[in-house]
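This report concerns only the one structure given below.
With one protein chain held back, the other chains of the complex are shown just where they sit.
Letters are used for the chains, namely A, B and C, taken in the order the chains are written, and counting of residues starts over at 1 for each.
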Amino acid sequence: MTAPKKVVLAYSGGLDTSIILKWLQTEYGCEVVTFTADLGQGEELEPAREKALMLGIRPENIYIEDVREEFVRDFVFPMFRANTVYEGQYLLGTSIARPLISKRLVEIAHETGADAVAHGATGKGNDQVRFELAAYALDPDIKVIAPWREWDLSSRTKLLEFAEQNQIPIAKNKRGEAPFSVDANLLHTSSEGRVLEDPAEEAPDYVMQRVTPVEQAPDAPEFIEIGFEQGDAVSIDGERLSPATILTRLNELGGKHGIGVLDLVENRFVGMKSRGVYETPGGTILLEAHRGIEQITLDSGSGHLKDSLMPRYAELIYNGFWFSPEREMLQALIDKSQEHVTGTVRLKLYKGVARTVARWSDHSLYSEAHVTFEDDAGAYDQKDAAGFIRLNALRLKLLATRARRLK
Amino acid sequence: MTAPKKVVLAYSGGLDTSIILKWLQTEYGCEVVTFTADLGQGEELEPAREKALMLGIRPENIYIEDVREEFVRDFVFPMFRANTVYEGQYLLGTSIARPLISKRLVEIAHETGADAVAHGATGKGNDQVRFELAAYALDPDIKVIAPWREWDLSSRTKLLEFAEQNQIPIAKNKRGEAPFSVDANLLHTSSEGRVLEDPAEEAPDYVMQRVTPVEQAPDAPEFIEIGFEQGDAVSIDGERLSPATILTRLNELGGKHGIGVLDLVENRFVGMKSRGVYETPGGTILLEAHRGIEQITLDSGSGHLKDSLMPRYAELIYNGFWFSPEREMLQALIDKSQEHVTGTVRLKLYKGVARTVARWSDHSLYSEAHVTFEDDAGAYDQKDAAGFIRLNALRLKLLATRARRLK
Amino acid sequence: MTAPKKVVLAYSGGLDTSIILKWLQTEYGCEVVTFTADLGQGEELEPAREKALMLGIRPENIYIEDVREEFVRDFVFPMFRANTVYEGQYLLGTSIARPLISKRLVEIAHETGADAVAHGATGKGNDQVRFELAAYALDPDIKVIAPWREWDLSSRTKLLEFAEQNQIPIAKNKRGEAPFSVDANLLHTSSEGRVLEDPAEEAPDYVMQRVTPVEQAPDAPEFIEIGFEQGDAVSIDGERLSPATILTRLNELGGKHGIGVLDLVENRFVGMKSRGVYETPGGTILLEAHRGIEQITLDSGSGHLKDSLMPRYAELIYNGFWFSPEREMLQALIDKSQEHVTGTVRLKLYKGVARTVARWSDHSLYSEAHVTFEDDAGAYDQKDAAGFIRLNALRLKLLATRARRLK
Partner (left out) sequence: MTAPKKVVLAYSGGLDTSIILKWLQTEYGCEVVTFTADLGQGEELEPAREKALMLGIRPENIYIEDVREEFVRDFVFPMFRANTVYEGQYLLGTSIARPLISKRLVEIAHETGADAVAHGATGKGNDQVRFELAAYALDPDIKVIAPWREWDLSSRTKLLEFAEQNQIPIAKNKRGEAPFSVDANLLHTSSEGRVLEDPAEEAPDYVMQRVTPVEQAPDAPEFIEIGFEQGDAVSIDGERLSPATILTRLNELGGKHGIGVLDLVENRFVGMKSRGVYETPGGTILLEAHRGIEQITLDSGSGHLKDSLMPRYAELIYNGFWFSPEREMLQALIDKSQEHVTGTVRLKLYKGVARTVARWSDHSLYSEAHVTFEDDAGAYDQKDAAGFIRLNALRLKLLATRARRLK
């Protein structure tokens, strides 16, 4: 790889990415463009601008953007249409944010004439894969720089030395090691590393960033109604809201009621296991609600097909293949299934649990006429079941006859 | 079908199966053998013996058996090895009990020289299918009688008339319609029908049979440790227990803490949707714990393969294909995966939630040496990730190059 | 079911459907509308009109249509996009034609105000399922009449008697039993029954209707080039042709060279096995060619995903679920994959084999630059493979370490 001339850096404004910024300047002598995104992580972005300026970035090379609506509309919602969980439990809060960041990095590279992008993910994790696969899928010729895999700043001490040598301000609370590492966006907050590294040890309470400990959650349940159209949430309690606003509200509700905490050991794409604590308050409610509305609006053929492909779809997202043809093929299948996933779900939020208690829809396939214990007025002829069972059994009978014959 | 001469009836001792008993005697003039199983439904079985005697069944034709250990060991536990849920949520508590009952019905038929078996499931539900597919798979020549599909006792009034005409005692509380229908065994209690028929209406509190309403659950969490060997639970808090004893204890714990309530609209195999309320206190804890131990003892290849096949396995059980070669093939695959699923999971039970908080095992694949944020002493070379990503990206780059070329 | 007033009958003009026509008139006293389709079965359709008139059908109730283009464009080609084979080998020639016939039956019912449709498939086969599932999916209130399941004309003798009593002309060669039963359309000819019923006996030569016995095929190979656009064949040897014309030409070519004969025992949806001899000359060439063009235009992610879902898609078509949401979901996925399946395949046709020998495309993903044994000018860094392998191996190493530790 020839040296990059101009690099777009995913820049948070924090210490680590500031060190990367400076390292790119010194190591490659290249121009740096910074991209700072508001994904709903709950931090002020303007300090990132000042810091970038201070580190010598030209004003026109500083990109700060609120991408929350795009994030929820084009990434989170499509993923939730599939009731996506990785390894049975993880709602993919980090995984789903990375492709969006890469997409903007590459777009900004094209706008600014940069030939490279850079990110602050380490060489052990999944995020490097997600950033880079997305970048290469969007621009096959882009250079990707992953300083953590390249430099020799392999200890906290060396990093701080580099910062001091390069006049990078170090916040007081950044002198020591953080007890764990955090990633946050509108969908979730994840914590991992250090105090969480032993999966036989319970996560300490102070790890929780966002969700009220369930013991302190309100003693009274709260009921909400989420409206859906074609698989996406469009309203809460009858109020029509934008995608990001819906997720924000659900986060508040879920956080208040202690909903959406997960302590998980998962399999990383790079081959090792890691332990994380995930807080996904709004997402957990949304998943339950989406399942609730699908219960009455999807038939079994559609639902079972979706269910059987979900693990593969989740794996693709987890592994960083959002911008791959197979993810898009699965999305086409999933989206096709959502045409009638329209209606309303009523949920009870209480002490860590979001539970569907009622659901209704003009698009409902539920037929009280068929299922009733009462007289069904001929909607269903119970005698049909006899033939249905006998033909389903025919193959099993032939197997049993063979077994008997060969005994 | 020629008329049956001797029929083994799945007999609960209740009004409905007593009516069936008498109907079989009068309709077919056949000898009836009764089979009453203790599956952990929590009812006395001896009254069934007295009632059967009173209805003219010969003592040697009355089979009453405690099958709880067999139920958990040979049906529930194998199913839980797959983390089985139907349509994303249902733990299959009714589905998994039916094949065991059919198996004993057929075995008793062989022991007693009976040529037919009979059950009390209606023509609208799944249970008829489960009973009958299992019976035919175990004996291709057995006759199966499903009175609800045959007789003309199509209303409550007609049933009660038949009972009265035939001196079948009617308990006072059975005169009126029950507000909903219940099925119970050691794994779960399900409620459906009548007051639950409108899925837009919340289930009334009195539907709950087994699980403490979460508002009334204890205000202090409880922690337990479940030990696993090769995928099956073998101990609670260090005490080695039999399969049925483990599930019984977990039911007590779960019930106390309000765990395992599900309000679901599901797709029946016979083509209609139905709404049920399921209480699965112990099973819900067991599922969470099994996932917890798999997190550290299964590698991603095994886990993802299992996950992707689980929906199909669940569908087979739900649809009544327990005794089918494809269920046995999947079981062979699943059981193969469980050889190292051995270790201990610590769970927190509180207000409706069972949550894994720690897990450990001699069989753990978790490698702190690899995952650590600290110096890993060369366990992992971050530079390997660069090649890993580049080859995973190669295909995506070629796609992007084509897209650019064709633009 | 109340008696039908007006029935649209799938009418071939042959003896059996003429008997059905008359039986419908006499049994139900209903008006009959006939629908006779040219699906490429190679028979004159006008005699069907005369016969229908003779049997008392009013001229405006006789529908005769050439649906060959619709058949290939909307049914055959979409199916071939998935490289569909049932049970590893069968190209679904009969299965794919049934939904089209049902679709027109239902449409004609709506046009003519009929309340029922009727078909001539027996109660043992798959075709009854395909006809009826399609009809119900398109009109939930339509009545379907399947005379073979209803009447008591259970022997050849009774059928002929009925025909004679009702002045239905009987062709001389229809007096005796045919030695086997035939279904034909533009995609294939199938033969089954009677002389073919014992799968341990070779099919006699006279079964073959359409394909030259391979021993008599030309001694010189023939080469052809098939052009594809977005997954569908559009030209032969550079000549742009309509879908039905392409399949017709390929049938001629395949038939001449002895291509596309299959002797198969398959599993019917109704639970039994049956043996058939299938001749699919053009389809066999088309399948090979489609695979050939996909080889260079599909990436592995798309191709492997398609491949893994094909058996399910084939099963849906075989079982009669063409007009089901899950088939449409899979179609959306498959069609998404075909956007770049454009290019040309050269095939060698010789003595029963159609084999791809070359393929090229503007949409090709094949990169000689990458794969070459020669100097690749840096297109590919072989050292990347080391990291790629090491991270793919990490999980396996951790497993092996555990195995060693526990020994």
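Definition applied: contacts are C-beta pairs under 8 Å (C-beta built on N, C-alpha and C of every residue); 3 or more make two chains touch, one makes a residue touch a chain.
Since we're looking at a predicted model, the values are computed, not measured.
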Listed residues A:4, A:301, A:325 or A:352, member touching the removed chain: A:301
Chain not shown, touching residues in subunit A: 299-301, 340, 362-365, 367, 370, 380-381, 383-388, 390-392, 394-395, 398-399, 402, 405-406
Touch list for subunit B against the chain that is not drawn: 267, 270-272, 299, 301-302, 304-306, 312, 321, 324-326, 328-330, 332-337, 391-395, 398
Subunit C residues touching the omitted chain (full complex): 83, 87-89, 122-124, 128-129, 132-133, 136-140, 146, 148-149, 154-155, 181, 193-194, 197-203, 214-215, 219, 221, 261-267, 270-275, 291, 295-296, 299-300, 303-304, 307-308, 311-312, 315, 321, 323-325, 346, 350-353, 355-360, 364-368, 370-373, 375, 380, 382-386, 388-389, 392-393, 396-401, 404
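The rule we apply is simple: only the chains that are shown with their structure count from here on.
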Chain-chain pair with the highest tally of contacting C-beta pairs: A-B
Between subunit A and subunit B, centroid-to-centroid distance (C-alpha), Å: 32
CA centroid of subunit A to CA centroid of subunit C, Å: 42
Of all residues in subunit C, the ones touching two or more other chains: 299, 301, 391-392, 394-395, 398
